[in-house]
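Dumping the structure here so I can ask a few things about it.
With one protein chain held back, the other chains of the complex are shown just where they sit.
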Amino acid sequence: MDNAENLIALLVAAPLLGAAVLLVGGRRLDRTGHWIGTALAAVSFVVAVVLFADMLGRPGDDRTLYQHLFSWIPVGGFQADIAFQLDQLSMTFVLLITGVGSLIHLYSVGYMEHDERRRRFFGYLNLFLAAMLLLVLADNYLLLYVGWEGVGLASYLLIGFWQHKPSAATAAKKAFLVNRVGDMGLSIAIMLMFTTFGTFAFGPVLGATGETSEGTLTALGLLLLLAACGKSAQVPLQSWLGDAMEGPTPVSALIHAATMVTAGVYLITRSGAIFNAAPDAQLAVVTVGAVTLLFGAIVGCAKDDIKKALAGSTMSQIGYMILAAGLGPIGYAFAIMHLVTHGFFKAGLFLGAGSVMHGMNDEVDMRKYGGLRKYMPITFVTFGLGYLAIIGFPGLSGFFSKDKIIEAAFAKGGTEGWILGGAALLGAAITAFYMTRVMLMTFFGEKRWQPDDKGELPHPHESPRTMTIPMIVLAFGSVFAGGLFSWHESFVKWLEPVTSFEHGHSPLSAATVTTATVAVMVLGVALAYLQYGRRPVPVTPPRGSLLTRAARRDLLQDDFNHVVLVRGGEHLTRSLVYVDHSLVDGVVNGTAASFGGLSGRLRKLQNGYARTYAVTMFGGTAVLIAATLLMRAV
Amino acid sequence: MNPVNYLYLAALLFTIGAAGVLIRRNAIVVFMCIELMLNACNLALVAFSRMHGNLDGQIIAFFTMVVAAAEVVVGLAIIVSLFRSRHSASVDDASLMKL
Amino acid sequence: MSTTAVHSLWTTAAEPLDKIPAPHIEYAQLAPTLIVVGAAILGVLVEAFVPRKSRHYTQVFLAVVALTAAFAAVVGLAVGGYGTTKAHIAAMGAIAVDGPALFLQGTILLASLVAVFTFAERRLDPAAHGKRVDSFAAQAASVPGSDSEKAAVKAGFTTTEVFPLALFAVAGMLVFPAANDLLTLFIALEVFSLPLYLLCALARRKRLMSQEAAVKYFLLGAFSSAFLLFGIALLYGYAGSVSYARIADVVDGTVQTIDPALAGTMGNDALLLIGGALILTGMLFKVGAVPFHMWTPDVYQGAPTPITGFMAAATKVAAFGALLRLLYVVLPGLRWDWRPVMWAIAIVTMLGGAIVAITQTDIKRLLAYSSIAHAGFILAGVIAVTPDGVSSVLFYLLAYSFVTIGAFAVVTLVRDAGGEATHLSKWAGLGRRSPLVAAVFAVFLLAFAGIPLTSGFSGKFAVFRAAAEGGAGALVVVGVISSAIAAFFYIRVIVLMFFSEPKPEGPTVAVPSPLTTTTIAVGVAVTLVLGVAPQYFLDLAGQASVFVR
C-alpha cells in the first residue's frame, strides 16, 4: 500500500476526536458516549493493524514511515514541527496501546455502568489514548514532550475521576506533581539538545551523538533518566503510583500497568544512541532499575490492598524493563518484549482485580476476600493465567521475557553483572512470593468476607460479558505472547533495525540461568504457600516485622517526602508570605510613614506666632548672606 | 567724619529694629520697629548719596518716607481692627491659624 | 521717575527757573499700567459719588473693562513688536518694555480678570435680609459679632472697595516685573502689597482669622520690604546708581568713567553681596520660598478665598518676574555667587513644601503648601541661566496661575452652615454628591501633580528640561522626587472625594453664577489646552524670553 504514512495521523486523530466530542458534547451524549469512545479506540486499533500489515510488507531496513503535518514553532534556529515517525518500535507500542486500550474501553463499558459521569470517563480515556499515541509517534523530542505531559494530564484526570473523594483528588495532584519533576528533566534535556545539536528531532540528534562530548551525552542521559523515573514510577520518583490506585480499576490497568508507566522504557530505548555513548548514564539506569525492581517487589509483599499489591508489582516489573534498557543493545529488545508481555498479563491481572472488586462491593482488602474461585470462575482462570505468566511459569509469556532479562543482566559482565543478575533473580523469587500471596488470599482459603458500610455481606458473582471478554483475550496474550515473540527470536529481529541488537556473553550458560530462575520461582511460591496457604489469614493485619511495617508504608519513602518536602515547603511559603508582607512591602510603607512623621514634625514649626515666622525669615536671611559671603571666600 | 560711620550707625539701627520685631509682642511696637528699620535704610541711602555725590539716595529716602506713611495708614487700620475685635494688640494672641 | 533726570535737574539748577525740561514719558507703552491705575482712581471716586445700590455693578464693570482694555493694550504692544525687536527702556530708564514684561503683564491681567469674576460672585452666600452678598465683610470697620456689624449686614452694605484695591494691586504687579531700577521696584512692591494686606482682612465669614491673616501678612510683609530696602541701599552704595543697567555694568566692571567714590565702593564686594542677598530675601518672601514661606499657609487660609486665589496666582507671577529680571539683568555677573544659594533654596522649597503638605487637613492650607512646592519647581527653572530658563518659567507661571485661580474658585463652592467648608474631612464623598465639581477639582489637582496631558506636566517638563540643560541635573532628580511626594497628597484628596462614603451632614455644593462658572471653565480650558497642545504658548514664551538692558 503506497503512502500509508498519511494514515498515521488518523491513529491520533480518532481518539482525539472522541475526547473532543465526548467532553464538549454534553449530557445529550450520556447514553451513547461510551460506545462512541470505544468505537473510536477500535478505529485507531484497526488503522494500527493496517499499518502493521503494510509494514510487514516491506524489508526490515525500510519500514520507517514519516508524516510531516505542519511547522509548529518556527523561531530562528528553533524549528519545531508536528511530524510523526512510525518505525518498528513505535509500531509495537501503537499495537499494544490501541489493542489493550480498546479492550479496556470495552471492559469499562461494564465496569462504569452505574457511574453517572461515564461519558466523561470515556472522554478522558480517549484523551489518554491520543496523548499516548502522540508520545510514541512523535518524530522529535518536543512533540514527544507534548504527549508525555498529555498522558500526565489524562492520568491526573482519571486518577482523580472520583473527585468527591479527597484521597482521589490528592492522589491525582501528587501524581501530576511528581511527574512534573520528571518532566523538568525532559524539558532541560530538550534545551540541552537544542544548544548542542541545534535541533531535537530524533534523526539528527541520535545521528550526531558522535560529534559531541561524552559529558554532554551523560548529562542528557541522566536528564532523560529523571524523566523516565517520573513517568515510570522508578525510585526515587515512584511514590505516586501506589496512590494512583485511587482511580477506577480500568485506569489502573490501562495507564498504570500496561501503557503510560512504560513510557519511560520507551524514552530510554528510543534514546539508545545517547545511552550507548554514555556508559555512566547507563550505569545509573541499571542501578535505578535494579533498586526499583526490588523495592517494588518488597512493597508488593506487604500490601493488603489488592490493587496496591499489583501496583508494587508493576513498579518492580518496570524495574526489570529499565534494567534491561540500561544494559544497552543487549537489553533493549528484551525490555520492550517484557514490556509487551507485561502489558498483557498485568492488564489482565488488574482487570481481574477489578472484576473481583466489582463482585465484592468494591472491597479492596484481600484479607476480606478468600475462596472466591468458586464464585467467579472466569475471573479466577484468567487471573490465574496472568499469575502464572508474571511469576514466570515456564512456557508462559512472563517466563520468556523475564528470563531473557536476567540472562542479559548477568551478561553485563564483571561484578556489575553478578550484582544485577543476582538482584534480578532475587526479584523473581519475591515476585513469585507476593503474587502467590495475592492468589491465595483472594481465591483460596475460607471466606473472610465482611459486611460493607451498608452492613450487607457481599454476594460475589461473575462479571458481565463486556468485562470478561477482555479478560479472556488478555489471558490468551499472557499465555502465548512470550512464546510467539521468542520463536526464532522473531521479536528481537523485528526490533533490531531500530534498537540494534547484540548477543550478550553471559558468564553463565542460558540453561543455568533458566534453571536458577525456575528454582527461585518455585522457592518463592513454596514460601508463600507455607505463609498463606497452610495457615488461616487473619482479617486484621498482624503487626508484622519491622521490614513489613516499613514496606506497608512504601518503605517510608512517602513519610520522607512528607516531612522534607511538604512540611518544609509549607514553612518556606509561610515565612515568605510573612517576608513579602512585612519586609518587601514594609519597606515601602515604612518610607511613606517616615515621610508622614517628618511632615508631622516640620508642621510643628508653623506654630501660628508671627514672631516665629519673623525669626525664621531673619535667620534665613542671615544664612543667605553668610552663604553668599562664604561662596566668595571659598 | 568718615561717612562709613554713618553706615555702621544705619546697620546698628536696622539691627535694633529687627531685634525689636523679633522680641516685642505688641503689634504697634513691632510696627514701630519696622519703621525704625526703614529709617535705618534712609540713613544709609543718604550717606551713600553723599559719598557718591549724587541725589538718587536722597530722592529714594523721600519716597521711602511716603511709603512708610502709607504703610502706617494700612497697618494701623489693620492693627486697630484686630485690637477692637480681640481687645489685645499682642501679635502672639493672634494665632488661630497654625500647623 | 528716573534718577538720572533728577541728577541733571540738580546740576543744572543754575539755569533760569522758567525752563524745566519735562521728563520724557512714552505713555503709549505704559498704557496697560496707566489704564489700570486710572481705573483704580476712578473706582475710588465711584465709592465717593455713586449711590450704594449701584456701586457693586459699576465697580465690577469698571474693573472688568479696565483689565480687558489693559490686556488689549498689552496685546497691542506685543503685536507692535515691543516684546522683541522694539523692546527698550521706557520712562527715562524706570520701566522696561520687553518680552518678559509684556508676557507677564498679560498673564497678570488675564489672571486678575478671572479672579475679579470670583470677587463679584454674589450667589454663593445665602442672601442676607433679601440682599445678595459676596464673600467680603459688610463693613470691615465694624467689630465682628457686634451690633454695628449686624446693622451693616441688615443695611446690606458691601465692601465694594475691594475692586479699586484690587486694581491698585494689579497696577503694582504690572510694574513690578517691568521695573528697571531699584526705586521703581520698591515702589511697585509696596503698591501691590499694601492693598493686598487690606484685602486679606475683608472676609465676611471667619473674620477673626481674616484679620489675623492680614496682620501677619502685613507685619511680615513690611519686615521683608525693610530688608529689601536695606538691600537697595547697599546696592546703591556699591554702584552709585539704582538703575539696573548701570549696576550691572559696575558688577561686570565695564563702566567707562569711574569717579573716586565709586572706585572706593566698587572695591567693597561685601556691599554688593549683602545687598544682593537682602534684595533676594525680599523677592523670595513674595515668592513664598522656604525659609521665607511661613506666612503663606496662614494668609492663604485666613484671607477670603477669592483673594487667596488672586494673590496666589498674580503675586507669584509678578514676584517671579521681578526675580528673573533682577537675576538676569542686574546680577548675571554674580551668577557664581547666587546660583549655589538658589540651588539650596530651590531644593528645600520643593521638598519642604511637598513634605509638610502631606499632613495638612485644611484644603486651603494644602493648596498653600502646594504653592510653596511649585515655587520650588519654578526656582529650578530660574536657576538655569538660559533663554530656555526664562521661557520655561514664563510658561510655568502662565499655566500655574490659572490652575490656582480655578482651584480656589472651586473651593468657594463647597459650603456648609459656617461658610466655606475647607476642612478636608468635609470633602469626603464629594464625587458622589456632585460628580462634575469633584471631577473639575480632580483635574486641577492632577495638574498640580503634573500628570501628563495637563498644563502642570508641560510646565514641569519645561522647567526641568531647562534646569537639566543648564547643568542642574541633580535639581531635576530632587524635583521628580518631591513631585512624587507631592502626588501623594493630591491623590489623598481625590481618594477622599471619590472613594470614601459621603457624610450625611456633609457640605453642599452651591450653584454659582456665570461669573465663577466662567472662572472655573477658563481654568479647566487653559489647563487642558496647555497640557495637550502647548506649542503656541511655548513659542510665545520663547519669543518673550529676552530681557532688554
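Some observations on this one:
Order of writing sets the chain letters: A, B and C. Residues in each chain are counted from 1.
Everything below uses one rule, namely that a residue touches a chain if its C-beta (ideal position, glycine included) is under 8 Å from a C-beta of that chain, and two chains touch if they have at least 3 such contacts.
Just so it is clear, contacts and distances are computed from a predicted model.
According to its UniProt record, the chain left out of view corresponds to "NADH-quinone oxidoreductase subunit M" among "NADH-quinone oxidoreductase subunit M", "Heme exporter protein B", "ABC transporter ATP-binding protein" or "Sarcosine oxidase subunit delta".
Put simply, the hidden chain is in touch with A, C once you look at the whole complex. The residue from C:Pro126, C:Gly473 or C:Pro514 that touches the chain not shown here is C:Gly473.
In the complete complex, the residue from A:Val50, A:Leu177 or A:Val518 that touches the missing chain is A:Leu177. Taking the complete complex into account, residues 431-435, 446, 449, 451-453, 457-458, 460-462, 464-465, 468-469, 473, 476-477, 479-481, 483-484, 487-488, 491-492, 495, 498-501, 533-535, 538-539, 542 of chain C touch the chain not shown. Although one chain is not drawn, its touching partners on chain A can still be listed: residues 23, 70-78, 82, 142, 145-146, 148-150, 153, 156, 160, 163-164, 166, 168-170, 173, 176-177, 180-181, 183-184, 187-188, 190-192, 194-199, 208, 211-212, 216, 569, 572-574, 576-578, 580-582, 584-585, 588, 592.
As a working rule, only the chains that are shown with their structure count from here on.
Across the two interfaces under comparison, B-C and A-C, the one joined by more C-beta contacts turns out to be B-C. Chain A and chain B have Cα centroids separated by 97 Å. Centres computed as Cα averages put chain A at a distance of 81 Å from chain C. Counting partner chains per residue, chain B shows two or more touched chains at residues 18, 21, 30, 91, 94-98. Within chain A, the positions touching two or more other chains are listed as 603, 606, 608, 610, 614. The residues of chain B lying in touch with chain A in their complex are 18, 21-23, 25, 30, 91-92, 94-99. Contact residues of chain A toward chain C in the complex are 592, 595-596, 598-600, 602-603, 605-606, 608, 610, 612-614, 616-617, 619-621, 623-625, 627-629, 631-632. By the touch rule above, chain B contacts chain C in their complex via residues 7, 10, 14, 17-18, 21, 27, 30-31, 34, 37-38, 40-41, 44-45, 47-49, 51-57, 59-60, 63-64, 67, 70-71, 74-75, 77-79, 81-82, 84-86, 91, 94-98.
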